[in-house]
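For this depiction, one protein chain was excluded, whereas all remaining protein chains were kept in their positions.
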Amino acid sequence: MKLASNRPARAALIALCGLLTWLVVVHSGLVGDYVGFVVVAIAYFAVVTMAVSMLAGYCGIWPIGHTAFTATGAYLTVNLGLAGLPIEAIVPIAVVTAAVIGYLLGMTAGRFSILYFGLLTLALSLAAFEVIGRWDQFTGGEHGIVVPAIPSLLAGRPIGLTDATGFTLIVATVAFMAVDLVCRGPVGRRWLAIKSQRIASMACGFVPPRENATAFGFSAGLAAMSGCAMAIAIGYLDPEGFSLNAGVTMLVATVVGGTGSILGAIFGAAFIVGVPELARGTSNVAPFIYGGAMILVLLFLRKGVVPSIIELLSGGSRGARMKAAGQGAARGGDLAALVADVLPNRGSDLVIEDVSVAFGGVKALQNVSITVPAGRAIGLIGPNGSGKTTLLNVLSGFVKPKSVGTLKVGSVDLQGLAPWVRIEAGFGRTFQHAELFGELTIRDALRVVARQGRASRLAAGRTLVDADAVAERIIAGLGLGEVADSKPHFLPFGIQKVADIARALAGGAGVLALDEPFSGLDADESAKLRAILRELRQAGVTILIIDHVVHEIFDLAESVYVLDFGSVIAHGTPAEIRANPKVREAYFGITETAEAQHA
Amino acid sequence: MGDIISLIISGIANGSAYALLALGIVIIFRSTDTVNFAIGDTGTLATFAALSAIAAGVPIAAAFFLAIAVAGVVGIAAERLLIRPLGHGQHLLFVALVITIGLGLVMQAGMGAFWGNTPKPFPPLVPGWIQVAGVAISLNKIAATVFALIAMGFVAWFFGYMPFGIAMRASAEDPLAARMLGLNTGRIASIAWFLGCGLAAIAMFFLAAESSLNPHIAHSPLFRAFAGVFLGGLTSMPGAVIGGFAIGVLDNIAGHYISANYRDTIVFTVIVVVLFVRPAGFLGSIRKERV
Partner (left out) sequence: MASFGKAASLALAAALSIGLATLPASAEDAPGVTPDSVKIGSWVALSGPVAVYGVPLRAGVQSYFDLVNDRGGINGRKIEWIVEDNAYNPQQTVAIARKLISSDNVLALVVPHGTGQSAAAFPYAIDQQKVPMLLPYGGAKDWYDPLKPGLLGLHVLYEDQAAAIGRWAAQDGHKKVLVIYGANAAFENVANHVEPGVKALSQDASVELLPVKIGTTDYGPIVLDIMNRKPDAIVCIQLLQEIVLLSKGLKQQGADIQVYSYAPTVGQATIDLGGEFVEGLKAPSLTNSPFSDHPAAQEYREALAKYAPGEKPDFVSYLGFGAAKIFAEALSKAQEPLTRESLLGAFHAMQGYDSGIFPPVTFAQERPLGGHLLQPMQVKDGKWVEVGDVIDVNQF
């Protein structure tokens, strides 16, 4: 397990494997020419499969036509080689070119939905295929083009077919090291966070369109590396090698091998190279096997062959362990000190004035005004559909209000700010269903979110700046130590809700909006949460709490707003609200049943 | 000038196939969050079935309805066996999409193994041709456009006036509400896949009669249908129809006046520009990812 977190050691291991493979293939005398080529083919397919698989695994994006980027790498190798550039310059140029194209396309698709990446790459691949077939000077057109010997500074001579093994293995090794470094680091964790909770990640300061585009650019660069290797290894380029069929084959490799895994990519590449080899002589078998394997793996081994095997070998005991955890994690240290150490923006107030929201013709909010003074806790109650969550979504920037008077955190006007900028202003929130990042452990999630708040902490002169230290401090402070290394879906709901608050704190939220924190908790869990929220309030965190569990709100909040049909119908201290006949009529009849349901 | 008129007329005729496929894609996507890449191959498969039926003596008109039924049933089966077991959730969008790609591969290989890869002559529903504005247009093409319009009319009526259709539309907008209203989501999915794949069968039936039938004929029209979906928006049924027709005309005009060599590239460029200008397409709505 240790190796999993030690990135330099992993990089060294990858390099070692690359070196060993090279020794076996080239210098052991054990491997014939044909088998050597099969190894090389697996290597360059593994790189492009990794490019696809990394996007699928870390971002949930399945590119259908990555062949366009492979082609970019391959044809640049030929043409820059003809122009006399050394291979050491060609590969970086190819990678950067593909990455820039990928990033720009990613910005186009990423603005809407990840699904569009798939469709856009499909279109890109068809267009690229057409251009390749026609752009004679650059690609040799439909007849294809011979790859010349390419000068190499390191080899001190031009390299060609006979150097394919060494070159391809170097390319594959570098590509895998890059993938490992990027994906296992904070960047990869950010991608995973966005993949598992796109909306919640925005509230934590992540920018999904930009991150998706970056990942897409990175992946395109990898695909281009594969193209460079392909050009050298095959010695001839033909448009057919970059057709949509070839792109679909990459998908097959990704699905079969398993997403986001280097070993999976190698396995998948071996699969697509191996099937035609094994189906030798029999016609039309490969498409059946490809299509069938894709369907069966997705239906029965959703994660792919390699990750499923790894999980079977290593992960079987984990679930049981986590159940044992969850019980009673002791909290260490007091929250006041924690808040003082890690929150850059304390003591801001939250001012909402005249917010109106309409969905179609339905008025979801009408001129709602709520003020939460700095360091206080204010409650917001109301029946289902009264607009509570809508108001929270306006605060988060997920819903665009029809009109707004004021929307401010401290001196910062939230109006017009993108959702991901609001955490910088100190506004954080939690979610009704916690919406934790499913593919990250609690610790990893807190670390990656804490990195977002680093600059603000530094600017505010907090004693703790380092993200990892902040994460540890929050873990200790909220008593998450025993569960910090597990993924959220193994954890009891009560712990998930605490982790959700921890996440907002890690982002640097001094103003906290809580969406039904008590719903779905048992008495024990509620008591723990109550204690945490009290301490936070005492430590000076500004809290807006929405819940159906009214007695908790009355207990915690010093004043309460009541929302019904999108309007504030009452506002006062808990005692006043309890006594308010309008509220009793509009709300309490329902509350009792709602409470009964939750219990 | 006669050129442009004939280009537009034939563009609309071609576009009817794209529009049908695009409509099918949107209907299936709205109901089950699945972008069905196998929709064209399903239509092709059904057309092959019709071809076998015709060879066995079934009248062409009956074979036409047979094709629709076969495609619909294959669609229902695909949804039941491959898509439904996946469960629900936004992160499954791509898993479902990739499964349909796999299904398409298997279908194409299967058709190749069973019926062969050689193009097969396919009889038109209505043989013969007429002169329109000086251009000979096959009656098959006219029939294709007419049937496309009828099918679209039926779809519009179904979703606009039939209680179950209205409910389906509502459920696409709010699945939770649909469940609360007690709608049977499984039945909704089946009907959507039947409709979507049936529309694809109509498109492929007429395309095959126009030239010939082989296991790979769905490839290029499907891409154009997707372009139409981009134009109109992934969630809008009228958008898909208009988008499909627009791509038919655009493709013809661009192929004639700009370059016949870069058809796909031109279509692709249009898609990118549309996404830049209007990410949701011209009639689609930005679908909020659910909180």
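Here are some notes:
The first chain written gets the first letter, and so on, giving A and B; residue counts start at 1 in each chain.
Keep this in mind: a contact is a pair of C-beta atoms (placed from the backbone, for glycine too) under 8 Å apart; a residue touches a chain by one contact, two chains touch by 3 or more.
What you see is a predicted model; the values in this text were computed from it and never measured.
For the options A:V179, A:A246 or A:L365, the residue in contact with the chain missing from this view is A:A246. Residues 1, 3-4, 10, 13-14, 17, 20-21, 24-25, 30-39, 41, 133-134, 136, 141-144, 146-147, 160-162, 230, 234-241, 245-246, 262-263, 266-267, 273, 276-277, 279-287, 306, 309-310, 313-314 are the ones on chain A that touch the missing chain. Interface residues of chain B facing the missing partner chain: 2-3, 6-7, 9-10, 13-14, 109, 112, 117-121, 129, 134-138, 141, 207, 210-212, 214, 216, 220, 252, 255-256, 259-261, 263.
Just so we're on the same page, only the chains that are shown with their structure count from here on.
A separation of 33 Å divides the Cα centre of chain A from that of chain B. By the touch criterion stated above, chain B contacts chain A in their complex at residues 35, 82, 85-86, 90-91, 93-95, 97-99, 101-110, 112-113, 219, 223, 226-227, 229-230, 234, 261-265, 267-269, 271-272, 275-276, 279-280, 286-291.
Across the complex, chain B is touched by residues 56, 60-62, 64, 105, 108-109, 111-116, 118-120, 122-124, 126-127, 129-131, 134, 195-196, 198-199, 244, 248, 251-252, 255, 284, 287-288, 290-295, 298-299, 302, 389, 393, 398, 431, 435 of chain A.
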